[in-house]
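Shown here: the complex without one of its protein chains, the others still in place.
Moving on, here comes chain A:
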Amino acid sequence: MAEIKILKNIMDENLSQAAKNRQWFRSRKILVLNLIASPGAGKTTFLEQTIKGLTPNFKLAAIEGDITGDHDAKRIEALGVPVVQINTEGGCHLDAHMIDSVLSSLDLSGLNFLFIENVGNLVCPAEFDLGEDLKVVVLSTPEGHDKPAKYPLIFSEAQAVIINKIDLLQAVDFDLIIAERDIRRLNPNVPIFRLSCKTGEGLDKWLQWLETQGTDNG
């Protein structure tokens, strides 16, 4: 019997593909967002509002990740934005190879922003680097203010946190102070945007911030 020293990161394969994706995006000055949220948090509506707010000043594209179906992709396509659907067929997250495999089917020339809508899940998507610039977590008020404390990894990894559906604050038991305190404990300097995709409240601040990120990138 012999012992072989290996010291290899199990995630190496994903990480090296993510690094290739990142280099590829950076060389083309495309700012890439990885949108992560629970099912029903309002990711797709948030993406629609973001796309509407950025067009026509920027050129955009989207990758929609879902277990099955193309419901979300159709909604994004209706806004005139090139979109490609990835179905994970049961998988709970997108990985870097999946992103690489669809890049050739998107027109990315002159693109400013690429939005990747991950599978609805706060756990596994946190583990898989896609080569994005910004991980953006969308938390909605009906989910409860305990989510940052219960799913710490994704909140500690995020470059921006959206608290969506603030129009429902009167109707649900969501304490903004507790939610934001826990987010800050995990990630002290992360920008937090309170907004409602339904009423439009707070969207302007998010869009301003995002445009600044895009301008810095280019």
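In the analysis below, a residue touches a chain if its C-beta (ideal position, glycine included) is under 8 Å from a C-beta of that chain, and two chains touch if they have at least 3 such contacts; residues count from 1.
Throughout what follows, contacts and distances are computed from a predicted model.
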Per UniProt, the name of the complex member that is left out, chosen from "Hydrogenase maturation factor HypA", "Peptidoglycan glycosyltransferase MrdB", "Electron transfer flavoprotein, alpha subunit" or "Metalloprotease TldD/E C-terminal domain-containing protein": "Hydrogenase maturation factor HypA"
Hidden partner chain, touching residue among A:Glu3, A:Asp107 or A:Asp173: A:Glu3
Contact partner of the left-out chain, one of A:Lys43, A:Lys59 or A:His93: A:His93
Interface residues of chain A (partner: the chain not displayed): 1-14, 90-93, 95, 123-124, 126-128, 149, 152-153, 156, 182, 184-186, 188
